[in-house]
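Dropping the structure in here first, questions after.
All protein chains of the complex are present and in place, except for one that has been dropped.
Labels for the chains are A and B, by order of writing; each one numbers its residues from 1.
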Amino acid sequence: MASINQLVAVSLGYVAFLFAIAFFAERAAVRGRGGWLRSPLVYTLSLSIYCTAWTFYGAVGYAARSGMEFVTIYLGPSLVMIGWWWALRKLVRIGRVHRATSVADLISARYGKSNLLASVVTVMAVIGVTPYIALQLQSVTLSLSIFSPPETAGSLNQFQAAFWVAFGLAIFTVLFGTRNLNANERHDGVVIAIAVEAVVKLVALLAVGIFVVWGIAGGIGPMMDRIDSSPIGEWNMDRSRWVALTALSAAAFLALPRMFQVMVVENEDERHLQIASWAFPLYLMLMSLFVVPIAVIGLDLLPAGSNPDLFVLTVPLAEGRVGLATLSFLGGFSSATSMVIVATLALSTMVSNHVVMPVWLNARAEGAQVSGDVRDVVILSRRASILMIIGLGYLYYRFSGGGAALAAIGLISFVGVAQFLPAMFGGIFWRGATRWGALAGLLVGFAVWVFCSLLPSFGPGTVLSVATFDGGLWGLGWLRPQALFGIEGIDPTVHAVVWSLTLNITAFVAVSLVTFPDPLERLQGAQFVNVFDHSTQARGWDAALATSEDLMIMSQRILGADEAQRLFRAEANRQGMPGQLPEPTQGFLQHLERELAASVGAATAHAMISQLVGGASVSVQDLMAVADESAQILEYSNQLEAKSAELTQTAGKLREANEKLTALSVQKDAFLSQISHELRTPMTSIRSFSEILRDTEGLGQVEKTKYASIIHGEAIRLTRLLDDLLDLSVLENGQVNLNLETGKLGDVLEQAVMATQAGPSGALTIRRRHVNEGVMLSTDLDRLSQVFINLISNAQKYCDADAPRLDIDVRDGAGRTEVAFHDNGTPIAAEAHALIFEKFARLNDQDGSGAGLGLAICREIMTRLGGDITYHAEAAGNTFVVHLPAQAA
Amino acid sequence: MTEQGPPPIFLERRSYRRRRMMDALRLLPVVGVLLWLLPMFWPKASDGPAAPAPLAMSDAIVYVFCVWVALIAGGAALWWALRPPNGDGPEDPAREDR
Partner (left out) sequence: MGKHVLLVEDEINIIEAIRFLLSREGWQVDTHSDGATALAMIRDMRPDLVVLDYMLPGKSGLDILTELRADPEFTSLPVLMLTARGQSRDREMAEKAGVSRFMTKPFSNTEVMTAVRDLVQLAQ
């Protein structure tokens, strides 16, 4: 027989080995050489924490009592894994996309980040799982006691042993479970340790199984014969239990906090799930392969009354195989410890995040103002939670006395955690699920579970009185814990599963249908249900890159896609990284925070960045606050946007007005410059000749007369210029008073010709067709005459033909009377056409008698009269056409 | 199949095959549930003397484990067939994206 001391030494050595592995794994991960730590194999093996000491020891005991029923506990998870595409795929994606740290976190996130819901789930999980932890402690001490000789049984204080085991596990969990506070809550050391333990327990169970089949029974054939002739040799399966337990184990597999931890939280790559989908059922199949043979041989070999839960140990011992028994002990030890570690880790995360931290933050009364020391507080709270949960497990073990059959407590725990399933999967697949529905379902299911499963497990007369068992709660017959609503004859476990889940789902659906979710809840619901539309296949999830990606997504939402991409690309370039995503360095984060602060304010930007980078250091309430704040900011920014659009419009109008004013100013300058020139030129001659006349002695009479007439001519020119300017100014300002008269066009033309012919130069020949000139006009005849005079005198001045000639032709154009003035002089250069009617547009003025205002005045007059004047270049000569106003004709 | 046809048809076939594999993957758990529901209908010891003789435990074990192995093999085969065509499978996530 191995002595207790030897066994303890082996256990301690084994534990030291696990510590070392976990330590090196953490170190390798920190140094970035931990790729192998996250292989699909390790992922699959880590899932094996599903197989606890209950499985390792209890399955054989279960088989010894109920035959093949034990296998249902493995069939459910196998089906879930094989059917990964239906549910697990979505669960893992959602868990990763939303950074869910636990079942409670997932449920609370789905229902609008409700901390109430999270704390309810946490309390339920603690109540449901703590007995299970107690069960593991019990199995370790129980298995230890097997090795102690009967006469010295007293030397092993079971409670003391359990205490030291619990203590060791607490140390391990604190060390490797709260070592670093990752955004994604991954624990490389823990995962690698449980993977090693998974191998140990499989090897141990297979070794015992192979020994039993080939060492004792003598091969498969004889083994099968022995099975058939054993007390469990006939199929005697309760049909309802077969179905209910398979379904229950499937549900528990999905809802157990520790399974969520390894399956979702510790998941490195979604494709690992695809491999685990067949590799984990293979593991389960191997784990259960030799259960029945071991049970049958145990029943055969060992004296009646031996505890079948310990056949895995006692069979090799009875055969004198101490080494095998020790290996087997290590297998059981592994099963128990790995479960305790992960379950504690998962529960402590929940307790810390959803109970301790909110309370602490509220107590600090700072709310969303997250200061730097929060991470320390989180770690401290996490460690305290771990000690508390293991302590609770130990106390439960201590006070329950460790008597109940191992399997029973396992199933009760399963039913408890299965209550999470409707809220979880309802939330993932049904957008209509609401927070109140989830809460109602959870509470109803939990109450039914406590009443029908947990309390009755202590036996009649302990917690629930015998009267309650027989007559129902408060004497109500339909409230009997094992025959709800008076329906009797159902297996108690099936009864608890069916009623708790049925009422849970009913309450969940009914309340969801009648309540209305708040906006954040609806948003989250849509993101959860349609997770595959919103997220890309996340492969090769590098923690650093993932963070950058998240920062990018968040920044895009706040800054807009272009701006965010520009920012990130610039930073990536600066860091010398290829691609779009830079390393989230301290400097970049600060820079980004400032950029974001510009959009959403400093407090929010800080909270958002620390949410992504610091992970759990921001509480659920902060998230709520940020979400509400963002909504307000969005509205505010919409208003700003509208205002800014208005401003842009106004600015545009102002710019236009300014351009007009500038153009006007330029025109005014040019005009003044022109006027200056036109005034100064005649004045120069006047001044110069008047000085000559004054200062020159002995000028002849001829010269005196000549110079005086020059002065006179220039003075007249000046006067005319001033007249023209005033005339134009009056016309342009619209201050002119039209003097309406009725007269014949011919008379007006006659008057104009007369006026011009009176001038000094009479060389111009004017040809008219008097027959057409009988049109009667009703307009300002003097002004019209002014236009005609201008045109005729222009022809007189500028027509450079040898025999200058002007044809005045009255014609009917499109219902309006036109008067065309055609001369035979040199046509005006094409580039000057546009300027003809502009002020001071003297085209080829050498005699200096005109200021270039004549045609400008003509156009103004015609516009005032309601007509027009146009210029037409001819092959030989120029034509000005006066379009008379329609009503004038 | 015409001369110019083969390449597109080949590709089409390939994606068609992938889709049917996905169908099989989705159906596999349903098959598992049905096969493992069958033991419900097996005669058992407590049915009474009038009922058929209960099934031998060895046969039950063989059936349950055979179904199990078949499901595992099916799952593994489908995983193998549905692996991403380039790269050496899911073990090497780092290679494809960077």
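Everything that follows uses one rule, which is that a contact is a pair of C-beta atoms (placed from the backbone, for glycine too) under 8 Å apart; a residue touches a chain by one contact, two chains touch by 3 or more.
None of these values were measured; they are calculated from a predicted model.
All shown chains touched by the missing chain in the whole complex, by label: A. Check A:Val377, A:Ile710 or A:Leu835 against the missing chain and you find that the one touching it is A:Ile710. Here the missing chain is touched by one residue of A:Ser673, A:Thr719 or A:Thr765, and it is A:Ser673. The chain omitted from view is touched by exactly one of A:Ser39, A:Ser66, A:Ser685 or A:Asn772, namely A:Ser685.
Chain A meets the missing chain through residues 673, 676-677, 680-689, 691-692, 695-696, 710, 713-714, 844, 846-848.
Methods note: only the chains that are shown with their structure count from here on.
With centres taken as mean Cα positions, chain B sits 37 Å from chain A. Chain B meets chain A in the complex at residues 22, 25-26, 28-30, 32-33, 36-37, 39-40, 42-46, 54-61, 64-65, 68-69, 71-76, 79, 82, 90-91, 93-94, 96-98. Contact residues on chain A toward chain B in their complex (touch as defined above): 35, 39-40, 67-68, 71, 75, 78-83, 85-86, 224-225, 227-228, 230, 232-237, 239, 242-243, 246, 269, 271-272, 274-275, 277-279, 281-282, 285, 289, 292, 539-542.
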